[in-house]
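First comes the structure, then the notes that go with it.
Complex shown without one protein chain; remaining protein chains in place.
As written, the chain order gives the labels A and B, with residue 1 at the start of each chain.
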Amino acid sequence: MAKVLVVDDSNSIRDMVSFTLKGAGYETVEASNGQEGLTKAQSGAFDLVISDVNMPIMDGITLCQELRKLPSFKFTPILMLTTESSTDMKMKGKAAGATGWLVKPFNPDKLLSTIKRVIR
Amino acid sequence: MDIQALAQEIPVEGEYSLEGIDFITSGEQYLTFLLETEQYAVDILCVEEIRSWERPTKIPNAPSYVKGVINMRGVIVPIVDLRLKFGIGEANYDETTVVIVLKYESAEQGRTIGFVVDAVSDVLNAEENEIKNAPAFGGIIPHHYVNGLVNVGEGVVTLLNVEALQQIEAHTIG
């Protein structure tokens, strides 16, 4: 079973993402900010990371940079959840090593169809 | 995502409520009981349990037929003496005195109340067409408590309206 790390400070979005993924047969681990996500990331191997950008304590861009420094996350797909549709934020994400992004608002179907691009 | 389709998959509440009850019968079942020598009955699906009399805790300044409250598995249940309520027979309490606990859930609220009766007698099957309207005159029991009458052999059983019985506030007036 593929394991996904879901990082978002919004409980509702995190719940929704996690619930949707579980329903599709993925295992999920949740974190409410970048720092917590980084700590949880080090606790095991993940097949995918889905992270919000704007978060307290540690934002998603920093999380992404930090994760890419970990050997076990070198090739792990990292998707940024973002409301900014501006190219700017996407570029920042890509520069930090993100695989791609999901633009909010999205619905569960969109989420599942999109992550198929990076996870088996 | 189609909420409509999803909604259709969810069973409507009550649709399966009879599942698991393994009797086959046409018509409704009623629990009959005695007040003095008269036979009364209530919808059996409303009967939560039948228990023997125990001294309830008095409710201050309650009407005389509200005997008090008892603890039924952590739930505070008021006890109403139907004999006193309807003025039928003597209100004496001993080991053979029976309390029928009825639960009725309406849209606004669900209530559980125990009713003191003289004895529980039988389960009665009654088809819709066997239930006769109660005559508009006579009888001690106010009309709105009565759902109808059923003839059983020589006798008559009065079907009581559980919802009306549960309106305990009304008891203080009636």
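Just so we're on the same page, contacts are C-beta pairs under 8 Å (C-beta built on N, C-alpha and C of every residue); 3 or more make two chains touch, one makes a residue touch a chain.
As a working rule, contacts and distances are computed from a predicted model.
When the listed names "Chemotaxis protein CheA", "Nucleoside ABC transporter ATP-binding protein", "Nitrate reductase" or "Simple sugar transport system permease protein" are checked against UniProt, the chain not shown comes out as "Chemotaxis protein CheA".
Taking every chain of the complex into account, the omitted one touches A, B. On the side of chain B, the interface with the absent chain consists of residues 1-3, 5-7, 56-62, 66, 68-71, 74-78, 111-113, 168-169, using the contact rule stated above. The omitted chain makes contact with chain A at the following residues, 9-13, 15-16, 19-20, 23-24, 52, 54-56, 74-78, 81, 83, 85-87, 91, 94, 97-101, 103-110, 112-113, 116-120.
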